[in-house]
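The structure under discussion is supplied below as structure tokens; questions concerning it will follow.
Yeah, one chain of the complex is gone here, protein chain that is, but the others are all in their spots.
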Amino acid sequence: MSKGATSKRTGAFAPAVSVTAGPVLEISDLTVSVRGEDGERPVVSDLSFSLARGETLCIAGESGSGKSMTALAIMQLLPQPAARIGSGAIRLRDMDRREIDLAVLDERRMRRIRGDRIAMIFQEPMTSLNPVLSIGRQLVESIEAHTGLSRAEARRRAIEALKAVRISEAESRLKQFPHELSGGMRQRVMIAMALALKPDVLIADEPTTALDVTVQGEVLELLRDLQREHGTSIILITHDMGVVAEMADRVVIMRHGRMVEEGTAADIFSRPQADYTRELLAAVPRIGTGVGRQKSVEAEMPASVAVVNDLHVHFDLRGGFFGQVNRRVHAVEGISFSIAPHETLALVGESGCGKSTTAKALAGLVPYHGDIVIGGRNLAGLGRDQRKAVRRDVQMIFQDPYASLDPRMRVGDLVAEPLLIHGIASKEERSQLVAALFERVGLSADQMELYPHEFSGGQRQRICIARALALRPKLIIADESVSALDVSVQARVLDLLKELQREFGIAYLFISHDMAVVENISDRVAVMYLGQIVEMGTRDQVFSNPRHPYTKRLIEAVPVPDPAKRRPRFARLDQEIPSPTRNIGEDPPKLALKDLGNGHLVAVS
Amino acid sequence: MPARPRAGVWRRLVKRPLALIGLVIVAVVVAGAILAPWLTGYDPNEQMFDGLTLEGAPLPPNASFWLGTDLLGRDLLTRILFGARTSLIIGIVANGVALLIGTLVGVTAGYFRGWIGGALMRFTDLMMAFPALLLAICLAAVLQPSLWIVAMVIALVNWVQTARVIYTETSSLAEREFIDAERTIGASAPRILFRHILPHLLPTIIVWGTLGISTTVLLEATLSYLGIGVQPPTASWGNIIFENQTYFQAAPWLVFFPGAAILALALAFNLIGDALRDILDPTQRGRA
Amino acid sequence: EDAVDPNAKQGGAITITYKDDVATLDPAIGYDWQNWSMIKSLFDGLMDYEPGTTNLRPDLAESYEIAPDGKTFTFKLRQGVKFHNGREMTADDVKYSLDRVTNPKTQSPGAGFFGSIKGFDDVAAGKAESLSGVTVVDPYTIKFELTRPDATFLHVMAINFSHVVPKEEVEKYGADFGKHPVGTGAFKFAEWTLGQRVVFERNPDYWHKGLPHLDKVSFEIGQEPIVALLRLQKGEIDIPGDGIPPAKFQEVMADPEQKARVVEGGQLHTGYVTMNTTMAPFDNVKVRQAVNMAINKDRVVQLINNRAVPANQPLPPSMPGYDKEFKGYPYDVAKAKALLAEAGHPDGFDTQLFAMNTDPNPRIAQAIQQDLAAVGIKASIQSLAQANVIAAGGDKAGAPMIWSGGMAWIADFPDPSNFYGPILGCAGAVPGGWNWSWYCNKDLDAKAAEADSIVDPAKSGERAKMWSAIYGKIMEDAPWAPVFNEQRFTMKSARMGGADNLYVDPVHIPINYDNVYVTDVQ
Partner (left out) sequence: MIAYLGRRVIQSLLILLGVSLITFALLYLLPADPVRQIAGRSATPETVENIRRQLGLDQPFIIQYWHYLTSLLSGDLGRSYIQRSEVTVLIVSRLPASLLLMIGAILCELAIGLTMGLLAAVRRGTATDQTLMVASFVGVSAPQFVVGLLLLYVFAVRLGWFPIGGYGTWRHLVLPSLTMGILGAGWYARMMRSSMIDVLRQDYMRTARAKGLARGAIIFRHALPNAILPVIAMIGIDIGIFMGGIVVVESVFGWPGIGQLAWQAIQRVDIPIIMGVTLVSAFAIVLGNLLADTVAPFIDPRIKLR
């Protein structure tokens, strides 16, 4: 690799003919730095890799390792004016082997490259499309920007592109706005937009992280298909090793802005060289490994911590002339379960199926119908003070630890707050208790004086756990409590939760959409769909013998972190998940659960 | 590590040139208001014989009257200095009361939905529908104006925007996850309101407070301009202009200096408020 | 009939500006100084004044006769006078007009002027529709019977409220007659764009041949006085109706060319401070006298650019009955203090001074405030909207002191009695009345009645003397502190022609539209 800086720069403007049939994209010694309050700081350092034609390169690494920055640097879309390319070259080659250095290209020329030669898909499908423009408009304009096509022709191309990403009724969809589509659909529109002009390179920055597993499967499948058809080279950024295993030809592992390891997918997974890679792989939860972790709790225990019977939660939507209630969200539609001490019940299901709502009902955050019995006392019949006392036994850990801690309070005060509210212990005792709690969750007592934003995500979640523990609850509801964390951090938090359960005998209601995690931690599993439970049983029953088609789909959709075990084609869902919103008076049909023996319940329709 | 909340606000404020200009102007005005009796040798209300020409015309700026005299032969500089008191009192009291009402209404309506919140917000809508100045004029006419009455009238007219803003913010705060988290540990409504919601509103309140001062000072000036503000001979920047406005051509200093004073003070508070908005904005914290 | 100015040119149009709206042009209702003279040009009464003077002369009446007892007035009407709608005006119209103005349904602010006509009380109380004292003798003769001899009656027949209106037009427009005025005057109403412009056109059938000179008079409304003057200087308008704004006065007077276009004249105006004689400490005459001595009137006059003369008595100098010899209270701080001490207020006292809130009144109030402070009287100023000041004045416990500016007495007609009745007599000292000093001296009321019963024009000198005595007596009691008499300074465009006194006509403010002309027409 010659690095004559001057010749490279001129090469950007006058296409230089190179003899070798080199890669489409070649990045050499890329350094990206951001300016902060404390001066300039590199976030990507001396990064070099190349991308061959038709290849899928995965960039993996923990959060903040500089993956996105790399992608943005290629696109020349680094956040301005904070970030800039310090040095290095980004060479893009076309079929005629002319090469251009994107790192020094001026904005006007770069504009022609973007979208046309290199396209990009971003992580958040919900926010990556302009909410006020119809998707047709957004598709057509990107086609028009790079071709001389007439509006009608551009439209035809747009429809083709939508069809290519398997969006039904493509023509009428053009008129729809992003908010009228589901997350998966939006991500497919993004892909259609990116691929409409058949770019040489597609950069996908965590394209599926925000999606449900089932939808993720579909989207990955789609990417693969399209790559096969067009021979596009893909850079796929992800922190999910399962996705890496599923998609990658080659893998780049990054940490702290540097490349730690590079190799083929098979090599990385079977013969990881760097310690960090090994660590990363070890932390990945895998379906199947959870079995035998501990013996599953047998059937139902006599004294349940919590019993939920025929729980309904509805949200009324107002409309009509006088703003009367005319529609209703049937978020939770008659579910029943019980949790025993020492037991972990997992609640799984796709986004919007009512998991969080169930948790909130249990925690007393939303009004409900039906019975919730905690420690043998039915909440419905209690007065305010008694209810408060009973509620002490149920604590909750939320998905986003940052959002669930008041950012303006010191963490020590936050952990002490439940004690204060319930009038437990004197001031000195309290601070001792809090210090003990901090130590118990693996934080040091002198961190009590800090504010939430001064911690990392994993540490914050530990603070939330300490806070939940403060009242010595019998039941802790963990709503997606580890979903936002990096795999390695996730693993450590899960370990902590298990430890605490062993120690205090706490029961967990563990809510997650990640089947691998669920298999790892749960004793029993309940699968929710559209506000109802479609299957419930012990972990083994559900994972090794899933009976409901929906359960099967969920399990199948989980990518396996092993390139050798790539799944066969993933079955596509023909239609979107129906909405739990219905007009007043139209109640959804109720599913009956059938016992297949040993408490393995399955819905029959 | 980014600065802790609130710690260092002052330091960061003085680091911004525009905010610093604002602070300096406010400091000068406050000092002028406090030291007014000692700064010039004149009484603000003394109509001096040598303060007018024989034809009764005011004197332009000169050695003994630095900013000239007004139509009654009073020293304009002294009046402007004393007028600063009025403007500051109005700015602080009227605006403070408006802020208090607005915050109370906004927080209550935002946190307690249901009929209390509904009723309060409908009332706020109602007040919004009043043409503010017309309402102020009517009120000022009903309640015979004095400094404090004018302050109250302005407060009564001005709380509405604050209430709206605080309402929106409180309702979105109430939706935040950490409020749910507080509820799960059994925190009572007052505790949530005072310990968790109010501190978050503080930046907004401070910002609206500073921005509101300028609005208030301007409103007083306008009321005085229309002859229904602070009663003469008490000087206020607005009524100095009101008394002299027809002379804007013959004696431009009479309008120019107090006009510039109003502009400068309003501008100063706006600049400070704007800087505070940036500094206290939680989404800005910890960012570069 | 007085002669028409031989130099006058016929034709042309002039523009006059006003700040405030012209409220109405209904002669029974209009009582603002803007519409006062406008109405005079649209309508006529039985009597009028010689242009530019205060000399009464018959107008729609050809002649009149006063019975020796002074209680019966008979007017012979001019024949062939036509309303603008073409119909001839007759005695019935005169009677109708007076019935109308006194009828409470009309809500005329001038009804009180007709109190001496027989039957007035019944009409005012709504018990009768028609004044029994007004009789149509024949179409050209009308007779008035009064309940008491009334020397001012001829003046009353000259004020706007007695102007003659055609019944059919009043009935046609109802309450909106004031926006569609039809009279017999020199001009007829042509156009009214609310809030912007009122236009009069020459009445070709005007009975006074040769008048008016102008073809058109336009009034532009809503213009700040200062803006009006700027426009005058640019030649866009002819008369700034609100006068020369103080801010511009010196500039104008300093420029010989402009100064030449300014006409100065007296005005039937007095600016004064009322003191509530029923309220302590102003119930003590010494205190009131002290206030009179405390006010530095020269200084106040200086404040308004010397556009006034210091006053020492209620009547303005151009009013019959004005006492040139009267010295009044001198400006004497020491004496004022002594009087206050005598009255038991050696250290002064606190009180309130009300004033209207439009310039220059708050300024004048402040000057007075400073003067009072010098003798120890600490008066706080209540600068309020006109209506609020009037309300406070009409409330016995409302206002200790009021500066009359802006609401001050500009005479309705040039007769000394006009300064007495409502504002100094017992009749006005009632709740809601205009006698803001609540001064009620029964003796003087009787003397006033006596003076007003001297109807014989030959004895008018004697009557004026009596009035001088009355006002002299009033000044002894000092319910007022007269401050100044405003001078009028009317400015005109260069092309305006006509005698100077037409531009400071005491009853036509700002100018006498009927008689002025422009010089730039053929």
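For clarity, chains are labelled A, B and C in written order, and residue numbers in each chain start from 1.
Heads up, the rule we're going with is that a residue touches a chain if its C-beta (ideal position, glycine included) is under 8 Å from a C-beta of that chain, and two chains touch if they have at least 3 such contacts.
Nothing here was measured: the structure is a model prediction, and the numbers come from that model.
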Q. If the full complex is used, which shown chains touch the chain that is missing here?
A. A, B, C
**Q.** Among A:H179, A:R228 or A:K552, the residue in touch with the chain that has been omitted
**A.** A:H179
**Q.** Among C:L211, C:L340 or C:I423, residue touching the chain not depicted
**A.** C:I423
Q.
Can you say which of C:A391, C:C426 or C:A499 touches the chain missing from this structure?
A. C:A391
Q: State which residues belonging to subunit C touch the missing partner chain.
A: 19-21, 23-24, 26, 29, 31, 104-105, 107-113, 115, 124-126, 175-176, 178-179, 193-196, 220-224, 227, 230-231, 234, 358, 385-388, 390-392, 394, 421-423, 427-428, 430-434
(Q) Even though one chain is hidden, which residues of subunit B still touch it in the full complex? (A) 18, 122, 125-126, 128-139, 141-142, 144, 214, 218, 221-222, 225-226, 238, 241, 245, 248-249, 255, 259, 262-267, 270-271, 274
Q. Can you list where subunit A touches the absent chain?
A. 75, 77, 81, 110-116, 119-120, 122, 124, 127-133, 141-142, 145-146, 177, 179, 190, 193, 318-323
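By our rule, only the chains that are shown with their structure count from here on.
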Q: Compute the distance, rounded to whole Å, between the mean C-alpha positions of subunit A and subunit C.
A: 87
Q) Can you give the whole-Å distance between the Cα centres of subunit B and subunit C? A) 45
Q. Between subunit A and subunit B, what is the gap in Å from one C-alpha centre to the other?
A. 48
Q: Enumerate the contact residues on subunit B facing subunit C in the complex.
A: 45-47, 49, 52, 54-57, 71-72, 141, 144-145, 227-228, 231-233, 242-243, 246-251
Q. Considering the complex alone, what residue numbers of subunit C touch subunit B?
A. 225-226, 245-248, 250-251, 299, 301-306, 357-360, 362-363, 365-367, 369-370, 380-385, 388
**Q.** Residue ranges of subunit A in contact with subunit B within the complex
**A.** 34-37, 82, 360, 363-365, 388, 391-392, 394-396, 398, 400, 403-409, 417-418, 421-422, 451, 453-454, 464, 467, 470-471
